[in-house]
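Notes follow the structure.
A protein chain is absent from this complex, but the other protein chains hold their places.
Here is chain A:
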Amino acid sequence: MKRKDKSLKTMLWTDKYRPKELSALDYHKDQAANLKNLTKDGDFPHLLVYGPLGAGKKTRIMCLLRELYGPGVERLKMENMNFTTPSNKKLEIMTVSSNYHIEVNPGDVGIYDRVVVMDIIKNVAQSQQLNVNAQREFKVVVLTGVDNLTKDAQHALRRTMEKYISNCRLILCANSLCRVLPAIKSRCLCIRVPAPTETEIVHILQNVCKKEDLSIPVEFASKIAKKSNRNLRRALLMCEACKVEQYPFTENQNIPDPDWQIFIKKTAARILQNQNIETLSKVRENLYELITNGIPSDIIFQTLLDELVANCDMEIRLAVMEQAAMYEHRMTQGNKQIFHLEAFVAKFMCMYQNMMQEMVGEF
C-alpha cells in the first residue's frame, strides 16, 4: 500500500514528512506520552494496534521501535523468505526487516498464513541475541493485517505468544478488532488509534505546505480534509495531486474524485433508472471492470450501497439493508465476489421495482 521507493529523488509527501519520533507526532499526544512511558524501562508487552486506514498506526509502531532501539531500525532490508507447508508446497513471502525487527504481512500467502506465522516467530524467538549488552534481549515481530488472518493462524498465535515472550515481542496491526480472536486480545495491550479530526488534518496540511514553501488557503485545506474522509494519507496524496494540477492553490479549486468513485456513481444511477435484464448485464460489465482494476470488492459494495440507499424510501431501506448485510457477509465467505455483487444488484432491482409499482398503484 505504501510506496517505499527511496531511490526516487522526490519522495511522496506522506513518506517525506512521516514523523520519526514519538515526541514529533502531530496528534494523539497523550497517547504518545503513554507509549513513551511504556518503553521507559526497555520492555513492553505484546501490542495490538488498531484503527482505520490512514490514522497513523504504522507511523506509531515505527516511532515506538525507534524509541526502543535507536535509529538503527530505519536501516531496512527487503528479503524473500521461503517456507514449506506440511503438504510440501513451497511458499515465498516478502519481509521487511532491520537488525531488530521483522515485518511481514501473512495475508499475502492466503490460507497458508499459519505456516508463516509459526515459522517466523519460532525462528526469531529461538535465535537469541548474541550481544546482549548492545541491544535489548528481545526482537520484535510486526504482523500487519491481523484481522485478515485465518482462524487457524490466530489459534497458532495463542500459545506461541506466551511461550516465547522472553526473547520475542509481537506487534500486531489491524483495522478492526472484531475479527481478532478474544484469546489474542486478552494477551495483548490493545492500542486504539482513532482517525485524526478534520482540524488536525488541516493543521498538518498547512505545516507540510510550509515546509514545501507553498501557501495553502485554510478553506482549501479544510475542503481536502473533508474529502479525505479523515484519512491522513489520502489527504496528503490529494494535496500533492492538486499541487501538480494547479498551483498556486485557489479557494474553490476542484479536487478530483477518484475515478472509481465516479464510475460507481454512474453504475448506481443506471440501476436506479432502469430495472431490466439489459441493465443488469451492463452493470455486470461495469462491476467486472472495477474488480479487474483492483478496487477491493468490499469498497465497491459499500459505495454502491450508499448511492442506492440514499435514493430509497424509508420503508424499503431496512429491507434493502438486510439483504445488503447478508450478501456482503456471503461475499467475504465465498471467493467469487462478482456473484454476490450481482445477486445483490438483481435483488435490489426487484425490490425497487416493487416499490415503484406500489407507489403507482396508490395513485
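Heads up, the rule we're going with is that a residue touches a chain if its C-beta (ideal position, glycine included) is under 8 Å from a C-beta of that chain, and two chains touch if they have at least 3 such contacts; residues count from 1.
Rule of thumb we're sticking to: contacts and distances are computed from a predicted model.
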| item | value |
| --- | --- |
| Complex member absent from the view - protein name from UniProt, among "Trafficking protein particle complex subunit 8", "Histone acetyltransferase ESA1", "Small ribosomal subunit protein uS9m" or "Replication factor C subunit 2" | "Replication factor C subunit 2" |
| Among A:K16, A:R159 or A:K266, the residue in touch with the chain that has been omitted | A:R159 |
| Of A:S23, A:N37 or A:S281, the residue in touch with the unshown chain | A:N37 |
| Contacting the left-out chain in the complete assembly, out of A:P71, A:P86, A:G294 or A:G361 | A:P86 |
| Touch with the omitted chain, as defined above, among A:L76, A:C190 or A:M351 | A:C190 |
| Positions on chain A where the hidden chain makes contact | 34, 37-38, 41-45, 50-52, 55, 86, 118, 132-133, 136-138, 151-152, 155-160, 162-163, 165-166, 176-179, 182-183, 185-190, 192-195, 229-230, 298, 301-302, 305-306, 309-310, 314, 317-318, 321-322, 324-325, 328-329, 332-333 |
